[in-house]
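One structure, as structure tokens, below. Some questions next.
Only one protein chain is missing; all other protein chains are in place.
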Amino acid sequence: MRVKLIGMVVDSEKRREIDSLRQSSSTTLRATVPEVEEILYEPYPLLDHGFVRVIDYMGDDSAIVQAARVSYGRGTRMVTEDRGLIRYLMRHRHTTPFEMCEIKYHVKLPIFVARQWIRHRTANVNEYSARYSILDKEFYIPSADQLAAQSSNNRQGRGDILTGSEAKRVMEILLADSEQVYDHYEEMLNENDQGGVINSNHNGLARELARMNLTLNYYTQWYWKTDLHNLLNFLSLRADPHAQYEIRVYADAMMDSVKRWVPIAAEAFSDYCLESINLSAAGLSVVKRLLAGEEVKQDNSGLSAREWRELMESLGKT
Amino acid sequence: MRVKLIGMVVDSEKRREIDSLRQSSSTTLRATVPEVEEILYEPYPLLDHGFVRVIDYMGDDSAIVQAARVSYGRGTRMVTEDRGLIRYLMRHRHTTPFEMCEIKYHVKLPIFVARQWIRHRTANVNEYSARYSILDKEFYIPSADQLAAQSSNNRQGRGDILTGSEAKRVMEILLADSEQVYDHYEEMLNENDQGGVINSNHNGLARELARMNLTLNYYTQWYWKTDLHNLLNFLSLRADPHAQYEIRVYADAMMDSVKRWVPIAAEAFSDYCLESINLSAAGLSVVKRLLAGEEVKQDNSGLSAREWRELMESLGKT
Amino acid sequence: MRVKLIGMVVDSEKRREIDSLRQSSSTTLRATVPEVEEILYEPYPLLDHGFVRVIDYMGDDSAIVQAARVSYGRGTRMVTEDRGLIRYLMRHRHTTPFEMCEIKYHVKLPIFVARQWIRHRTANVNEYSARYSILDKEFYIPSADQLAAQSSNNRQGRGDILTGSEAKRVMEILLADSEQVYDHYEEMLNENDQGGVINSNHNGLARELARMNLTLNYYTQWYWKTDLHNLLNFLSLRADPHAQYEIRVYADAMMDSVKRWVPIAAEAFSDYCLESINLSAAGLSVVKRLLAGEEVKQDNSGLSAREWRELMESLGKT
Partner (left out) sequence: MRVKLIGMVVDSEKRREIDSLRQSSSTTLRATVPEVEEILYEPYPLLDHGFVRVIDYMGDDSAIVQAARVSYGRGTRMVTEDRGLIRYLMRHRHTTPFEMCEIKYHVKLPIFVARQWIRHRTANVNEYSARYSILDKEFYIPSADQLAAQSSNNRQGRGDILTGSEAKRVMEILLADSEQVYDHYEEMLNENDQGGVINSNHNGLARELARMNLTLNYYTQWYWKTDLHNLLNFLSLRADPHAQYEIRVYADAMMDSVKRWVPIAAEAFSDYCLESINLSAAGLSVVKRLLAGEEVKQDNSGLSAREWRELMESLGKT
């Protein structure tokens, strides 16, 4: 049974290619995860034209256990033992067994998101080349509920949603400039989107140059492959509330694929990383004093005002 | 004596900061290279607003030798022996001793160049954040002699230089669109380039969103640090005639800094990598047959037409 | 049909675990390679007690093409086009598409081989822990035809095979010392190989300490996972005649698995890397002069005696 994830993010030709892949199954002796097979090749639709889809995977929860034990078989222990071991490994930062699972995604994403993403270096990447090929006319325009003002207290964050004439004007600018730079891109290339020459007296600017006229909201695509440990590291930074919304939606979709793929590791990751907090030396000292019944205020805590506020929030005391 | 590399790529305030660094010297027991000290902190001006400058370095030619020998001192052998060892290491791909030298650059470069550059993963990078700060109004416009047509036989290459009305129109587009997207960037941010609010009834779009309206020729900056082995690998790909001109100028400037820093390694790199050719199994067989006096043509060479052409060019037979 | 690779490198319990894995197949939509499935989990027996076996794999030749094209489907072009593209990518060092295939091995190998192997950093590793567990009594003794003298002209190489009393004495030493250090290991652990306590008045030395008494020919094991590009890099160094025999046998077996897995890439690797030669700037100049009919000798070649000899050998002129 195929899970239907997708609306209209791929056109009918690509839809046929995906369907064709989903119809040709093979027999394998490798570890196989039915919950991932269900969504294999299927795009998770994201933003207005983006997606992420699982292209291939290697290993499952048992592969983590198998590598940690350097065992000959797939692991003959009981499921509860495997779960205990995976949680132990996660808790104690024994990260190498998680590197034994590998996953490959095909991602379509705005260039400004790609520029954040690529900073994660421990991955394999093949990106669509605008030096070699012509980019499609596809660009990202935020939805109205994501058109946020600059945060007043966080230089990297968003504040209130823009409304009224300001919102309207921003939308107009983004849309009109995106349209215009692409029209000019085609004009400089001297090629329209059906591949026809526009002006037969012109040569057309080199692709590697013409691309520089496109704005950072244009979509690019890549194949991106990494191991589970490095993927979780990516997710812990990019599925975080402080991450920019436009990359967080990708991280959230990938987190869903991880839950299908390695549910025990995903749960351990949630418990010991995503939902955990780090108590600094000074923060720990505050907690100990509070538990001893002492009255502690920021000014006798040894913490800065900001750290104090963060600690109180973590402890649910605000 | 300071070598004067720069015209006007930095403004007077930055010039003062650089001068200040160049006036405060220290005493050190570390390996020191006067030829690099001469240019330390000084920008090599590149393209219209870009630069690369050496910020720091670790090691010299002797450090390669010292590590290869795991020696206690800096190396007491004669210079000719050191040179022989460095050339031997380069020739036989003993790459780890070259990793013992490290260099740090500050680079200002167009975003589309940064996107190629960042694909070299074995490096440390800190980029100026357009999520956190506002980008300057600085964009790249190719000079007239770099305004090339798409190559007709190489999808990744450039052909003839555009002239006349076509060149004029391309220049107009690049310039006007670059100006326009920045004006709109400021308008959406609701902040002009003196930092003043434009419309007091507006909030200003979040920086992390507004940046998406900029085109890929806008300049960004980063600190980029790597070891000599990985730097040479970068240079072998980016100082190559097939590399895009706009990244090659950076590679060429960095190659100059490498010649100052580790002249023996730089020469070995030139002889055994940059100026060398790789003969495939089939290509080697052709060379052997030619040396034996045999008449060899493409159709009895075992090479494709393209490989044959490349081989004949390498051998200077065209 | 299962290919029988193995003699007695695994005991009957491990044999059953492997058989059990080989009997439980699944259905998958992933790219699957029957030639690898044939040998999946089966050890290639190597040296006296070692092996390498493929535990899992991701991708096939088409996956390289698919990533290079950032395509939606698996590749609908003709096989000849795919082959051409793979060869082009290999020839021009476009290495990233080869990173899209991943393979995982289980390896049993002497510690001194493991110490060479681990220098390849771009891989994932889980090693059997002698801090946590007790090592088996399994050590490597070279066969008579590998008991080589030190090479007289290559400080890293082997010369003639030892014979007579010298060979006999070396064998005696290696065998007796290996036996003795293990007996003492057990004695210090205060545990014999059935797990029974030897001396009930003793505590037994910590495992993390006792292991230091073992010699470097003891076998260890690991799971080792890497991508195809980095694997080929490993093979180009370790399947080379200059590599130590004891690691070369592993590289040769792995090369066999690569030929099964990605035959087109393996062939391209052979043609453009393994069987290719690099001509330095000076070497290329010699070849050009020879082709022009000039008489060239070492002393007017610009090459050192050693480089001249290597070049003449490459060109088959000795």
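Annotations
Think of it as A, B and C in the order they're written, each chain with its own count starting at 1.
Please note the rule applied: a residue touches a chain if its C-beta (ideal position, glycine included) is under 8 Å from a C-beta of that chain, and two chains touch if they have at least 3 such contacts.
All figures in this text were calculated on a predicted structure; none of them were measured in a lab.
In the full complex, chain A touches the omitted chain through residues 91, 93, 96, 119, 237, 270-272, 275-284, 287-288, 290-291, 307, 314-317.
By the touch definition given at the top, chain C reaches the unshown chain through residues 110-112, 114-115, 118-119, 121-122, 125, 129, 131-133, 140, 142, 146-151, 155-160, 162, 166, 169-170, 173-174, 177, 180-181, 184, 187-190, 199, 201-209, 211-217, 244. Take chain B: the residues that touch the chain left off the picture are 10, 14, 17-18, 20-22, 24-32, 37, 40-41, 55-59, 63, 66-68, 70-74, 76, 96-97, 99-100, 102, 104, 106, 124-128, 221-223, 225, 227.
Just so it is clear, only the chains that are shown with their structure count from here on.
Placing every chain at the mean of its C-alpha atoms, the farthest one from chain B is found to be C.
Distance from the chain A centre to the chain C centre is 35 Å, each centre being the mean of its Cα atoms. Across the assembly, chain B contributes residues 119 that each touch 2 or more other chains.
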